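Heads up: the structure comes next, in structure tokens.
Heads up, one of the protein chains got dropped from this complex, but the rest are sitting where they should.
As written, the chains take the letters A, B and C, and residue 1 is the first residue of each chain.
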Amino acid sequence: MITSFLVKSLDRTILIAAALLLALAVLVPALNLLTAPDHPLHVPTYLVSLFGKYLTYALLALALDLVWGFCGILSLGHAAFFALGGYAMGMYLMRQIGARGSYGNPLLPDFMVFLNWKELPWFWYGFDMFWFAALMVVVVPGLIAFVFGWFAFRSRVNGVYLSIITQAMTYALLLAFFRNDMGFGGNNGLTDFKDILGFNIQADGTRAALFAASALALALSLVVTSGIVRSKFGKVLVALRDAESRTRFLGYRVEHMKLFAFTVSAMMAGVAGALYVPQVGIINPGEFEPGNSIEVVIWTAVGGRGTLIGPIIGAILVNGGKSIFTAAFPEFWLFALGGLFVLVTLFLPKGVVGTAQQYLARRKAHRAAERQDGESDKEQGATAPEAMAAE
Amino acid sequence: MTGKKPKSLLYLDGVSVSFDGFKALNSLSFIVEPGELRAIIGPNGAGKTTMMDIITGKTRPDAGEVFFKGDIDLTKKDEAEIAQLGIGRKFQKPTVFENHTVWDNLELALNRRRGVFATLFYRITGEDKARIEEILSIVRLAARRDDLAANLSHGQKQWLEIGMLLAQEPELLLVDEPVAGMTDAETAETAILLKEIARTRSVVVVEHDMGFIRDLGVKVTCLAEGSVLAEGSIDFVSNDPKVIENYLGR
Amino acid sequence: MHRIARTLLLAFLLVAAIAPGLRAEEPLRELIDALGQAKLSDMDEHIAALAKTGDPKVVPVLEALGEGNLYARKADGQVFLTKESGSTLSLTDPVSGESVGEAPKAALSKVKVNNGVRRAVRSALGSLTLLSPDRDARLKAAQSVLQSPNAEALGAIEDALAAEKDGEVRALLEQARATTLIISDRPVEEKRQAVRLLKENGGREALSILSAALNAADDSLKPDIEAAVASIEQSQALWAAGQNVWYGLSLGSVLLLAAIGLAITFGVMGIINMAHGEMVMLGAYTTFLVQEVIRDSLPGLFDWSLAIALPLAFLVTGTVGLAMERGVIRFLYGRPLETLLATWGISLILQQAVRTIFGPTNREVGNPSWMSGAFELGGLTVTWNRLWIILFALAVFAALLFLLKKTPMGLQMRAVTQNRRMASSMGIRTPWVDALTFALGSGIAGMAGVALSQIDNVSPNLGQGYIIDSFMVVVFGGVGNLWGTLVGAFSLGILNKFLEPYAGAVLGKILVLVLIILFIQKRPRGLFALKGRAVEA
């Protein structure tokens, strides 16, 4: 069964993309660590971290695409799962500091010491062990998504209503994590990490390894997502996206299908967050900002929703643009970014990848049509996922 | 409970439902026997579609009983459960999965285990393939098996949807205006198809097209304002003065 | 004894006031000039000395001191009343009351004031003007002796009370007398009466005075004061519930204003309009511009600034909305989720444009006089700006409802949103109706911005603060239903305000969000959902 799942997932595009990611996972760290800084092929550590960050964003966008592109659930709260995964990892990293904090308290993180906490809150126990933290990275977002989805999908909350309550969810989490009384460091969040699994978090080697881990995680998720999407389950997802009632009347438990996709997606987002935190060195409630979740939607849309490669390209494009623009035109980059979103929605409604696919498909169809003496009047364009958008 | 209940396939008694004060169904009672083909007529707003909604679990009645196969209370179940029990439904507007191929549409409809993991690790078997091929030829779409459903003509979509219902292997089939928008030839063929289908299962057809209903030649129920106005053969019903006043005459 | 002496003194003061010539000018000038040299800590004594003269000329001097318009000439230490004109000050001699020309600011140093000085000035002015012939001045004086009770002023208050005819001033003076009496060294019986009076009048100030007096009070008086405190506290607690409802209504009206434009662009038209907050912001900036022009050229019109800003804000944001619809949104009908992306992009652009043009900092939008301050309604404190905002929100709602339900324009709008194809085949020019509907929603958001500029920051981030709440309100109330938005806004506002005292502002807000999420489970289409099969088909 599992093998059939894998075999199906590996169509040519995905295979190449995954292979490319694996190559990056090896090549970039190698170029960073093994070449001299003035070597023409040297990749500076700055770029390693930067691209490592993009890869985690790409993973987040891919996770969103699974629910939005294939299942029609526009989650405006996906950054929350990302942040939750990040917090789980951050808590592990905080516990690793141990007695090396400013106050030399072996148990309590610094922010608890100076706010006079006397003992470690119960939910911080266990995070000194990596395996536990790693488990929490998927369990916590997964569980929250499961509970949230269980109620929402069972009650058939749909369309914009669902989008807005996911937004309410991330907003509520934002406010909650801002509270210093919660025990997550309030606005400052978790920071000042020292090491991960015993390796210095600032060392070039660790950064390279984190980059490789991000690339690997993305490649793996790509294969898994592709497997899901290409299975009969994936077909059901698309079916319920386009015609939910019909799918129900065929006897599918739509709420279970959605719940599974939503939970898996949240777990992927959690993994992305966990890889993100050690690379940027901080996690704070700002990651729960509703605006962040909207940005993820935008990366996915720019790349092409409902395609697997699209969100990856979109995340890297938009964030790369942001990195360049914020330095090159610090006063005007928002015009560029805002303009980009408007132009993409107007002129590339299917995103970069979707448009390219459409173009290729049309050319293929055109050739096929020529061969068959132009028999049918096909409307390739009219079948896009936005049919479901009208819901 | 009446003695009739255990024998009948579908049993509705005293079903009422209202939307914002408007009584869509008013103490409706209705029985379908196993293997029966039944036609339902009635003016717009008579409660035909609402009745189907109630049978398939989309709408919950305010009052009344709905039983399937004697003792299965349908009012306590949702759409997916009811579909899995063996009640299929065809919508007024053809509803197929436009972004899937004809083949995938039928594969999805096939009466197999429909759980999350069952579908996730599903692998098509020779038996399933044969069944899909069979249905493809019944609904005359074999040549278009790899085309997206979106690219089918209106009539073909109707047929694909009927094919999907066949794949679902229901014991009771609810069909809402199957010939709307079809050519005369298509309509005639659809009548034949439905009669064929009704040989192995019960079918309830909602239609406006009196010619089509005559073609079917079955027992007819006329609904108006949420309750049964008349029931019997087409000739009997169409001569009923109440029916003429409420429906045909206008 | 005391009384006779004081009456004599008062008579003397009155005579002194009528006949200024009888008094030597020089001691007064000395006292005034001493202000220029005094340290902040000694000011109390100087002010008291000035007040003791009883000279009416002291009144403008003290007023100027309180307002920070008293300056000392660096050269000779002489103190002047001043008025600012550009970089120079025009000087008035405090004794003669005559203008003595202008001087550059650098040549003078300001007589420093702090809160302590201001308190002393207020109290001195109070007792000085209690007998003023001008009723308003007496009213103000009575208020200030009430606010800063001073045992020494008791005699003056009682004298004023004896002479006072005006009812309102009398009532205030009675209170002031009671308040002052409690801290004076009068006999216990008199104090007991004063306590009773305060208890009857109630209010927060009385509570404050009574609790302060409790410690120093005579043992026989303590039970009376305690009983009075308890009774006032009890009635305050009752009023507090009412106050909470008021706060809730007020918060609800802000939510309603913020959401009502969105109820059209999102609720009626189905556009997920993320730039809605920016429309509100543009409305607020329009107000700022209007006030800026008025301040520079027509200061007399300041109280009218909001009335002028309202139509302008409607026009400005309506035009921006129209441009948005024609330029971008009309290509996206039927793809609501894509409108989210495009409008998000537009909101970024608008924010940055405002930041570039007006700068990133807050801009000052003033409250016209009729929107400042508060009045007491029983035990409720009702601030004028909140009251006006509630009324305004309701007025906008009513006008919008009328427009949609009773005018041909509204009919066309509803027709187009319900069935575009049918409407267009009936000869309605749907593209223009779309554009106008969107412009209407945007324009209303702009008008909301005028109102919100009165209570919030006017900064490029203004809109971001309201966008999420607005969506919550519209969705909670039920998309496409104006009444739902109204009920949703007010119920969320009141809920929030009732949770806040128990849970705190942050937890209260979280709880409200969780309740919205749970509520949507219960009613997946909001408070005022349309039922029936038409919706789900």
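What we mean here is this: a contact is a pair of C-beta atoms (placed from the backbone, for glycine too) under 8 Å apart; a residue touches a chain by one contact, two chains touch by 3 or more.
What we mean here is this: contacts and distances are computed from a predicted model.
One subunit of the complex is not drawn; among "4Fe-4S dicluster domain-containing protein", "Dihydroorotate dehydrogenase", "NADH-quinone oxidoreductase subunit M" or "Branched-chain amino acid ABC transporter substrate-binding protein", its UniProt record names it "Branched-chain amino acid ABC transporter substrate-binding protein".
One chain is not displayed; in the complete assembly it touches the shown chains A, C.
Across the entire complex, the residue among A:Gly126, A:Gly286 or A:Gly339 in touch with the chain not shown is A:Gly286. Annotation for chain C: contacts to the undisplayed chain at residues 40-41, 67-68, 110, 112-116, 118-119, 122, 147-148, 204-205, 207-215, 236, 243-244, 247, 250-251, 254, 351-352, 355, 359-367, 372-374, 381, 383-386, 454-461, 464-465, 496-497, 500-501, 504-506, 509.
Interface residues of chain A facing the missing partner chain: 12-13, 16-17, 20, 44-47, 49-50, 53, 98-106, 110-111, 113-116, 175, 178-180, 186-189, 191-193, 201-202, 280-282, 284, 286, 309, 312-313, 316-317, 320, 323-324, 326-328, 330-331, 333-334, 352-353, 356.
Basically, only the chains that are shown with their structure count from here on.
Every chain gets a centre from its CA atoms, and the centre nearest the mean of all protein CA atoms is that of A.
Top-ranked chain pair, ordered by C-beta pairs in contact, is A-C. Of all chains, the one whose mean C-alpha position sits at the greatest distance from that of chain C is B.
For this pair, chain B with chain C, the centres built from the Cα atoms lie 65 Å apart. Of all residues in chain A, those that touch two or more other chains are 245.
Along chain B, residues 58 each make contact with two or more other chains. Listing the residues of chain C that touch chain A in their complex gives 272, 274, 328, 331-332, 334-342, 344-349, 351-353, 356, 464, 468, 471-472, 475, 479, 506-507, 509-510, 513-514, 516-518, 520-522, 524-526, 536. Across the complex, chain A meets chain B through its residues 1-2, 4-5, 228, 231-233, 235-236, 238-239, 242-243, 245-254, 256-257, 260, 376, 378-379, 382-383, 385, 387.
Those residues of chain A that touch chain C in the complex are listed here as 74, 148, 151-152, 154-158, 160-161, 163-165, 167-169, 171-172, 175-176, 178-179, 245, 290-291, 294, 297-298, 301, 331-332, 334-335, 337-342, 344-346, 349, 386, 389-390.
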